[in-house]
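A protein chain is absent from this complex, but the other protein chains hold their places.
Labels run A, B and C following the written order; every chain starts at residue 1.
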Amino acid sequence: MFKRLERTKVFRDPLYGYITVDYKLISDLIDSKEVQRLRRIRQLSGVAMVFQTAEHSRFTHSLGAYQMANLVIQNVEGIESLTEYEKILFLCSALLHDIGHGPYSHAFEHVMEASHEEMTSKLILSKATEVNKILSISPNLANDIADVISHSGKFPIIESLVSSQLDVDRMDYLSRDAYFTGAAYGHIDYFRILRSMKLMDGKILVRASGVHSIESYLMSRYHMYFQVYYHPVARSYECILEGIYSRIKDLVKENKKVDASIEAFLNVIKSSDDIESYIELDDAYVNGFIKQLTKSSDPILNKLSNSFQNRKLFNFVELNNDPSKEYLEYVKGLHNDFNKRYFYRESKVSAVAYLHSKTSDINDIKVLLPNGDIKSLDQYSNLIEGLTKSSYKSLERIYFLED
Amino acid sequence: MFKRLERTKVFRDPLYGYITVDYKLISDLIDSKEVQRLRRIRQLSGVAMVFQTAEHSRFTHSLGAYQMANLVIQNVEGIESLTEYEKILFLCSALLHDIGHGPYSHAFEHVMEASHEEMTSKLILSKATEVNKILSISPNLANDIADVISHSGKFPIIESLVSSQLDVDRMDYLSRDAYFTGAAYGHIDYFRILRSMKLMDGKILVRASGVHSIESYLMSRYHMYFQVYYHPVARSYECILEGIYSRIKDLVKENKKVDASIEAFLNVIKSSDDIESYIELDDAYVNGFIKQLTKSSDPILNKLSNSFQNRKLFNFVELNNDPSKEYLEYVKGLHNDFNKRYFYRESKVSAVAYLHSKTSDINDIKVLLPNGDIKSLDQYSNLIEGLTKSSYKSLERIYFLED
Amino acid sequence: MFKRLERTKVFRDPLYGYITVDYKLISDLIDSKEVQRLRRIRQLSGVAMVFQTAEHSRFTHSLGAYQMANLVIQNVEGIESLTEYEKILFLCSALLHDIGHGPYSHAFEHVMEASHEEMTSKLILSKATEVNKILSISPNLANDIADVISHSGKFPIIESLVSSQLDVDRMDYLSRDAYFTGAAYGHIDYFRILRSMKLMDGKILVRASGVHSIESYLMSRYHMYFQVYYHPVARSYECILEGIYSRIKDLVKENKKVDASIEAFLNVIKSSDDIESYIELDDAYVNGFIKQLTKSSDPILNKLSNSFQNRKLFNFVELNNDPSKEYLEYVKGLHNDFNKRYFYRESKVSAVAYLHSKTSDINDIKVLLPNGDIKSLDQYSNLIEGLTKSSYKSLERIYFLED
Partner (left out) sequence: MFKRLERTKVFRDPLYGYITVDYKLISDLIDSKEVQRLRRIRQLSGVAMVFQTAEHSRFTHSLGAYQMANLVIQNVEGIESLTEYEKILFLCSALLHDIGHGPYSHAFEHVMEASHEEMTSKLILSKATEVNKILSISPNLANDIADVISHSGKFPIIESLVSSQLDVDRMDYLSRDAYFTGAAYGHIDYFRILRSMKLMDGKILVRASGVHSIESYLMSRYHMYFQVYYHPVARSYECILEGIYSRIKDLVKENKKVDASIEAFLNVIKSSDDIESYIELDDAYVNGFIKQLTKSSDPILNKLSNSFQNRKLFNFVELNNDPSKEYLEYVKGLHNDFNKRYFYRESKVSAVAYLHSKTSDINDIKVLLPNGDIKSLDQYSNLIEGLTKSSYKSLERIYFLED
């Protein structure tokens, strides 16, 4: 039913050797404006300020998640029971799951009314996008993909393969972020994991014999969080961005001019339905107007954009390290309340290696025992059960501009 | 004499594990505006259109070349005879050798009056740059680095280590470009090469026992040229850029307005001495104004910038593959002479694995025999001698816009 | 004081690139009979029956542990305060720590009166060995090395670097065994670990900022235990060996002839002081006499050695998986009490990711906080504290010959 390419198209990839495309539909989606835009948005935003080689884009991750879906189809027992339509639905969802990300996504969501997941759905469903036009070759495809991505519950297997505790998204990005940062933690044995997964009675299970590879994967993820994704310097960079965005929003509210070309940005803040403007936004766009703002007549934007441009990052204090009262008072007194809105940020991040199945049964990884029984991962593995408590870690920091 | 940091600063790097900085001077240079700017310029420009993961910046390569200089100092026999000043000169030259690159450098040099090497010298010597200010802690340092980079002949050893057939620049970028493209060719045994090099009587020599590692390195370089750097699709991307730049230049000559914010770009075309404008230029800058040009009222800029933005690349014909006369005529007739200036380009690239020492004695790699004699590499190795002829390959292509 | 080689000697190594030798003493030790013998003893004995590429020898690991000691000397802050003698002591101890291993060491220790650590000391101290002769260039060196290896407490820093929870032995073998098995678990970030270690007030500490790399290392070790070292099939292979050794011992006790050339083996069983005989033993020796035993007139040796030779391994039942009573009775009834001595083995292995500091303060890893305080690792890290309990895993199995 779905047209195949005459010859398999391949993309060289340092992680998988090659990414292979057999369907014309997939090839067309990759070539669409909305997917190509991801080339211009970095996967890890400010992390490249610390791990300078982490310059890879959301595009390469999207291709990677798609290829991981390919590998799931080739390797997971029981997946052959899916129909061709379901496989296509899976491949497309994997490829498109991140198209709603804006530039420097985390900071960006602070000023947007819609999350990046919602934007992904909008882009898929909007008649204005190339992606939507391409998907229209099959009547319900666009809607079904949006359903998968918003976890509607209509396609539980595919939803869990695309987004859960163990999905093609995470399996690709952990490996990929490790490769491009040079961090030694994210190496996961994905082939072993795929071979221990099994589709049975409508559920994705993990065989008991493969639990160790899941344990190892969860620890890798955990370490990537604290060593890479939550790195204080990367967060500091985002804090400056948040300051810039807040200031712009405030100026607009007060009907003041922002002296840079940011029409599309303003349109999007006003309405997340302005798809055309949204698609214009990418890292270059943000970097571009911030560079203009380095000459802004507004002293706050001027200061923040110069900090951003010249990497004069916010300083920070780790509250977990018991800083002295005096120092804390000094930090808190650096800026008055008005300036704090832009130059001062309290930040808290936390993670746990695994959420206890009582808290989050829906996300729980299910283990298939040799005797056919099925158990929650934390019921099966003492190690994981222990980690649901002992691995919880929360980092509280204050970021602040210090001249 | 040169101040050391209290604790060695390290940068994680996927190739070397870590890049280490011991001198305050180096740390300051890395933090300078001009070196940081390289974060915003991709090492391989349009190559990422084919090898989508080749998104690494000139910044990571510059750190890499610096680290390779570190490795030379630690591993090459005889280097210990250099003074500390000479070592600092070497490290700085390695770090700074590429700061003169503009965005999409190759295409860019078509409209500039100065090469990127000349721009590097200007940036180092100009009083307006942070780099120059930092280097002024030692009276002649800036001048000496510029001399090294322009091959003045004043510091022959360091010049040859920074730029020759076998230098820290190439040793880093071959490995690095291979790592980030995923191409299988660039893996060079740099540690073996370093250990076979020897500084003797003011010359860098290669021991006969290490010649095989040089042969292998030269073949890697050769294959990287034809498989990666000269890839037809990457070149096609650059052809569009050249078209855009030419059109802008022509409009300016005719005193017509270009409807995009390109002041800094125009300043630089006018005078390569406008350092401040030059430093503003980076990939974001170019991507930014090209995005504006997609709505240009000039039909030529409009068409070209839309091609660029949406990756509708120029088509091409390989003349080496003996295309039919009819097809060639068709291609040549697609555009009239005026349009050809922007939509049609004849391109020729060529490379040889090794230049014969007769043609290029100055670049020749010198081999140290067990008995103490010194021979040119192509006199010593039949393989290399053969390659000076047989490996010569030239690719002629016509690129053209086809609707 | 210690003579240096004219030119650094290097050994190619896939893990470190190169292993470098600067001292003549080390070079001589590597060339000694006792160290060379380790080429003929596989690092992982029966593991190669499951991970077929795990064919690497104890020799390559010994060189690796030596090189890791080199890396400690080059990278750990504070180590420069050791004297040259102490550094030599450290390097020699790392190189020689395993020379006392016999072929298929684990099974072998069942019939020996001395552990492999005791044998290492004997080989170092015995006047009959080349190693001892080489070490005699410095009056106390042999004794001091033996003291380090037997944890006498005389050189606490070096002892802890050579053998503790975090030592050059483990850091090399985890990486190495992962490389040669192809298992994805053992990749440890040893360079990060080395850089976070600090010698202070006579103790090796780990900076708080490096604790995550230690957490990751401990998890890697844990997974290697259960996935590789305790693999049931590898253990099965050792059970056959234990059967063979027991039978030989029993025959000798009864003054019966064993129809194979095993003089050296018998000598060693009689007295672990027969160094000359001990050195004759290696994998080839054991494989050799087992091959002869495949034609033995003793039916028990005949059966066992044929099993060994043709890889007809003992079957096993995992008691953790709750096998049925019937099956257990069947297994226990397969052999009578006499035969059980050779054809039936109850096996229990267990491990925990980290021993609680209350149980094992001596082995505890100490963490240096930013404020200068020192804490036990499990006091500092909740994750590790949790693992001291939750990661405990014990595997009970019955191995048995089943025709």
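Remarks
Throughout what follows, a residue touches a chain if its C-beta (ideal position, glycine included) is under 8 Å from a C-beta of that chain, and two chains touch if they have at least 3 such contacts.
What you are looking at is a predicted structure, and each value in this text was computed from that prediction instead of being measured.
Only one residue from B:Asn75, B:Ser126, B:Ser216 or B:Asn267 touches the chain missing from this view: B:Ser216.
Considering C:His56, C:Arg195, C:Arg235 or C:Lys366, the position touching the chain not shown turns out to be C:His56 (whole complex). What chain B contributes to its contact with the hidden chain is residues 184-185, 187-189, 192, 212-213, 215-216, 219, 223, 226-227, 321-322, 353, 370-371, 382-383, 385-387, 389-393. What chain C contributes to its contact with the hidden chain is residues 11-15, 17, 31, 33, 36, 39-40, 48, 51-53, 55-57, 59-60, 63, 179-183, 261, 280, 283-285, 287-288, 291-292, 310-311. By the touch definition given at the top, chain A reaches the unshown chain through residues 10, 17-18, 191, 195.
Operating definition for what follows: only the chains that are shown with their structure count from here on.
Between chain A and chain B, the superposing rotation on Cα atoms measures out at 180°, rounded to the nearest 5. The distance from the centre of chain B to the centre of chain C, each centre being the mean of the chain's C-alpha atoms, comes to 49 Å. Chain A and chain B have Cα centroids lying 33 Å from one another.
Across the assembly, chain C contributes no residue in contact with two or more other chains.
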